[in-house]
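One protein chain is absent from this view; the other protein chains keep their places.
Our next item is chain A:
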């Protein structure tokens, strides 16, 4: 299926049913660029240069028979780049907030990133939390339960622990996000309150075989 295949660079006139813009934010060096790289190419590249400013990637996915084009906007994590990256929050449909589960401080910054989104993003923007580097569980500094508590408190869509290195949950992150956005889109088209879409069950429970309970639906 298309979802599992790297998608070649987009042509001007290939058709799609949905187009979603997703921003990827979080502290420096939590693995944002590696996550995008894995999503786009299916590969892990340890020798990844850090983005300066904003970078973007497009990939098409097949979701329930619909062709969904996903643009991921990868951002520089350093504080001072926020004045530049903020201007891209406004038009985003979704935001993936990333922390490094082996580094507590990156998790503690998450409320700050949420605040940024609330301040500069659209009101109905869908937020999701990912704890990257689940390949290094022996160095874990953030409990999955803590991440779930935080996500619940802020009304985020879900929390997933990911590994760009070992390809854990990367597809799932984007699939989940896309499904939620499709669901909300459908509701909005029907003229219902988009907030109600929280109750919509568009969140399949995914447990990757090697890591148990890597996702909570909040």
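By definition in this document, a residue touches a chain if its C-beta (ideal position, glycine included) is under 8 Å from a C-beta of that chain, and two chains touch if they have at least 3 such contacts; residues count from 1.
Just so we're on the same page, contacts and distances are computed from a predicted model.
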{"item": "Absent chain [UniProt protein name; select from \"Proteasome subunit beta\", \"TB10A protein\", \"Large ribosomal subunit protein mL49\" or \"LADA_0F04874g1_1\"]", "value": "\"TB10A protein\""}
{"item": "Residue numbers in chain A that touch the chain omitted from display", "value": "9-12, 28-29, 47-56, 58, 71, 76, 78, 80-81, 83-84, 87"}
